[in-house]
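A single protein chain has been omitted from the complex, and every remaining protein chain is retained in its original position.
The letters A and B name the chains in turn, as written, and every chain counts its residues from 1.
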Amino acid sequence: MIAEAGLAALWLGAALCALQLVAAGLAVRGQDALAGIVRPVAVAQAALTALAFALLILLFVRVDLSVALVFENDHSAKPFLYRFAAAWGNHEGSMLMWVAILTVAGAAVALFERKLEERTLLATLGGQAAIGLGFYAFLLFASNPFARLFPVPPEGRGLNPLLQDPGLAFHPPTLYLGYVGLSVAFSFAIGALLTRDVGPAFARAMRPWVLGAWIFLTIGITAGSYWAYYELGWGGWWFWDPVENASLMPWLAATALLHSVTVLATRDGLRAWTLMLAVLAFSMSMIGTFLVRSGILTSVHAFAVDPRRGSFLLALLFIYIGGALALFGARVGTVREGSRFDPISREAGLVANNLLLSAILGIVLVGTLYPLLVEAATGTKLSVGPPYFNAAAGPLALILVAIMAAGPLLRWRRDNLKPLARRIAPAAILALAVLAAVKLAAPTIHILSLLGLSLAAGLALASVAPLWKRNLLRTPLFVWGMVVAHLGVAVSLAGMACDSSFTVEKLVAARVGERVAVGPYSITLDAIDPTFAENWQALQATLLVRRGEGDTLTLTPQARAYWAPPTETSETAIHTALDGQLYTVIGKQAADGRWQLRLWWKPFVTLIWAGGALIALGGALALVGRVWRGRRKPAEQWL
Amino acid sequence: MTRLFLALALIAAPVLADSDMPPAPLADTQLPDPRQEAQAQALMETIRCLVCQGQSIADSNAELAGDMRAMVRQRIAAGEKPAAIRAWLVRRYGSWVTYDPPLDRVTWILWAAPILFLGIGLWIARSSFRRRRA
Partner (left out) sequence: MKQTVRWAPLVLFILLGSAMTYGLAKPDSTNIRSKMIGASVPTFTLPPATAGLPGLASSDLAAGRPHLVNIFASWCVPCVAEAPQLKAIADAGVPVMGIAVRDRPEALQRFLARNGNPFRAIGADDASQVQMAMGSSGVPESFVVDGHGRILSQVIGPINPEDVAGIVAEVRAAR
């Protein structure tokens, strides 16, 4: 009953979506007969898909095995949280979540967007409906989450241990809120191209939506990186894997869009860039969805591989991205040219920012798809991995960091090099000092890490500089947001540089009782004991860890074996100190009875994710600041 | 759906087809010379595991990956240069086995991409700027 209700809700939602598209389309062309129903229909549609998603979750929590999806992905022995999360830990369920977020985002625009001109708003809602229709079709015809199973099996299959983890429970929803939230920007751009209404008002209306999606994307990527770090047992936090890149590309486009929209809002410039980036960001989201689910690229993170579904998604991509880019090509010429900028100004800094982010996005896209392109053209198989991405994108990212430091210190409209130099001098001096100090202390450090550390220091100082000599309590929240977000970048960069240069790794074959030194820690293998829980058994190592004369801690990494399905995992044991993390893994037993231990001392590695959290916090501050300000001063012309 | 499990299960070691033999010496033991070990580690992080879904041999639990690590360490200890070891592997498995794509007729666009993108971007952006008045 519940499953059928869910399916019915989806069909009804799809029908309403079609209605929304027709009504909005007519309104854009000037026939306002149905214009009044667009907003209510958008909200009703969202309510229906949200209901469908809630019903799916209910089915999973109840372990209703008559539904095929529940059978495949659920199990009565799973803890409540993971039964809940299992609803989206599979292709069909996550696509339903995708569509639900899409429609809810549209409803939010319908309910809360007040600043946009009516026709443009209706065009935007029409865009959302157009996107929705294709994905409803994908869901209903190729990925039905509510399909029944007969006869009803006695128990579910879904006890995969890797999916029973808080990281994986929360990572998809945040990521999807970001991914799919960018659809609003996409629809805004389509709306603006259709009605030719591109200007500061449009930009100010679009900005909070972009910010919101971007914040979630930042959180999702940061959380995903940390989850992979502690779960996979290799101490790595980013591998330039195709699926990871698929989440990074929308983020890069959204970051550029975020900054571009500000220029459009304040100086009515970069109109074409902003429209292009808005289209690009969600296009990257859709391409990412396709890459992850189609199986054309090999990845440890890849979802269910089904070429038939892949073809459906690819067709949707051609329609939506192709359509949007064609509309862009056709209409952008008629969008009035925005103002031009002085080459030394904050606008110029933001243009440089746009350029570099777009270049990095291009590099990641090309690098990810190059093996496919080469195989298509010549038949040879290639692999493109970290050596390429680090070498190609790294230097550009460092230049971007330098621009990030100078940008906020530049004046709008027109500035001069001498006053800029004075304002940026403290940060530059600090950067040089750090460069010299690090080079002296660690002469063999890699050049990218060396520059990364010194630029991070410079950026950290430069990012708080805008607060200098200001009344802190009267500084607008969005300025705080910028400061915190840029500071977050500096922190994260410092963490990355430290991790790649100063990590100490020890692989030892240890007997019980043996002591090993790693970094500042002395570690003794005290015991190896078998241990078990309801669905796994493990060999647990007890490690006594001591730093200098401090207290002795106990760490218990495990080598775990689940039996349904039979998988072996490594449960890392991590100790977090103020200046880094001690990361421990227990491996197999060698022929002579010694145990394989992998131990890492990673100085300041937590800064990577702390920085990511700061970036998201900065975005949140800016969002609250903008929305609040918009409420207080509706007729605002200038920042 | 089983494919999802299989794909994810490869992060954990597949228990089905294992040899039960202990890992090769040097598969999981570091070289005594830290500089050589660093060289070996740097190389292993850029060699692709032949039986995995997109991992380097440094990051893989697979037995063949362990044997490849042992081979890399052995050769570095014997004085061979990382580039020579990489070339040996590429000779046998093709460019697919290295995460560091070579620079040749087929890959020059890839390596030129950063400059190309920057250049194209700058050229497009120049229309956004006006001449600076004195």
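Just so it is clear, a contact is a pair of C-beta atoms (placed from the backbone, for glycine too) under 8 Å apart; a residue touches a chain by one contact, two chains touch by 3 or more.
Keep in mind that this is a model prediction, so the values were computed, not measured.
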Q: Please pick, from A:A201, A:L314 or A:V512, the residue that touches the omitted chain in the full complex.
A: A:L314
Q: Determine and list the chain A residues touching the chain excluded from the picture.
A: 272, 276, 280, 283, 287, 290, 294-298, 307, 310-311, 314, 317-318, 321-322, 325-326, 328-329, 332-333, 365, 369, 372-373, 375-376, 381
Q. Which positions on chain B touch the chain that was left off?
A. 16-21, 24, 50-51, 63-64, 67-68, 70-71, 89, 91-94, 96-97, 124, 127
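Here is the rule we use: only the chains that are shown with their structure count from here on.
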Q) Could you state the distance in Å from the CA-based centre of chain A to that of chain B? A) 24
Q. For chain B, which residues count as touching chain A in their complex?
A. 1, 3-5, 7-16, 22-23, 28-30, 41, 45-46, 48, 52-56, 58-59, 61, 94-101, 106-107, 109-111, 113-114, 117-118, 121-122, 125, 127-130, 132
Q. Can you list the residues on chain A that touch chain B in the complex?
A. 72-73, 90-91, 157, 160-163, 232, 234, 236, 239, 241-242, 269-270, 273, 298-300, 302-305, 340-344, 348, 351, 354-356, 358-359, 362-363, 366-367, 370, 374, 378, 380-388, 392-393, 395-396, 505-509, 561, 565-570, 587-591, 596, 598
